[in-house]
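Heads up, one of the protein chains got dropped from this complex, but the rest are sitting where they should.
We just call them A and B in the order they show up, numbering each chain from 1.
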Amino acid sequence: MRPLMRLLVRLRILALEHLLLRGTVLIFSAAFGLLMGWAMLDLPAPAVQLAPLVQAHIADSGASHPVTAVLLNFRGYDTLLEIAVLLLAILGVLAARGNDPSGEHHMQDTPQPVLQLMTRGLTPLMVLVAGYLLWAGAFQPGGAFQASAVLAAGVVLLYLAGLLAAPPTPGPLLRVGLTSGFVVFVVIAAAALWQGALLQYPPAWAGALILIIEASLTFSVALILAGLFLWLPNEDEEAEE
Amino acid sequence: MNAFATAFDLLLALSLLWSGARALTVTDLFRAVVLFIVFGLLMALAWARLAAPDIALAEAAIGAGLTGALLLDAVGHMRAHKRER
Partner (left out) sequence: MNLVDLFSIVCLLVGAVFFLTGTIGLLRLPDVYTRLHVLAKVDNLGLGFTLLGLLPRTDNAAQAFKLVLVWLLALAASATVSFLIARRARQRGIEPWEQPEAPS
């Protein structure tokens, strides 16, 4: 009888501890959230007004939409490093997968006709929308990342419908495609170095340079995002080793 | 019409908090992923309300589309692995 009572007491104390822990975390998160909200509403006006500064120089930047101008011209270095981070992510995924090109292309096993018909109709439209978003990024909301997200979603849809067989690891051509965005960006940034400072595009060519960079970024970021889905290490395949 | 805008913003903020909390506390993993996709779409709405349409586009495509597909793929793999045992 006594061991049973002891066990019950111990269990009840554990449950109480669990509840106390949850309650404390909840109270702290609520307090933090409220303090953040209060701080957001209480912010003083910023000392430097950036928006008029951007608007003043937007004619030299090569894009008439301020977000694109900031992303690819005024703060182009940040975008360059972001692309490097994305490239590192896909390299990490590929490293976890291993480099065995002898495996077979994997494809969805039960293809479904309705989904395939839908995908066949939608894919050209997705490519068109991606191209439109890329082009429109210069003067209205859009840009390279949004276009590449749509393209990557199209590739994933093709794979899930059973219309695209994904290779086990990317071959040489796919690897060139994965890295081409970053390489083009670095080459153009370095070429501007010869002229002045890093990433300082000459204003006469800024529009064309931004378009070239954005186009190659769209292509390779779409491949990177789709690759994150297609080349995720598969537990079923690893179990065979 | 400012009262409507404030009411809409408040409703959006509350549903963001609610769907986020439910995504973390629900026990079925599939439901958690679905709630995460819902959270992503509501977040895209929030970005649009904050006058940042670029981020709204990116959030809708990547957060709700690609990350949702990745998480669903992961849940499917986990289920298959559990069934094999």
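Going forward, contacts are C-beta pairs under 8 Å (C-beta built on N, C-alpha and C of every residue); 3 or more make two chains touch, one makes a residue touch a chain.
Just so we're clear, the structure is a prediction, and the values are computed from it rather than from any experiment.
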Looking at the whole complex, which visible chains does the left-out chain touch?
A
Taking the entire complex into account, which one of A:Val93, A:Leu115 or A:Val186 touches the absent chain?
A:Leu115
Taking the full complex into account, what residues of subunit A touch the chain not shown?
112, 114-115, 118, 121-122, 125
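Quick note on the criterion: only the chains that are shown with their structure count from here on.
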I'd like the Å distance between the centres of subunit A and subunit B, where a centre is the mean of that chain's Cα atoms.
16
Mind listing the subunit A positions that touch subunit B in their complex?
67, 133, 141-143, 145-146, 149-150, 152-153, 156, 160, 225, 228-229, 232, 234-236
For subunit B, which residues are in contact with subunit A within the complex?
53-54, 57-58, 61-62, 65-66, 69-70, 73-74, 77, 80-81
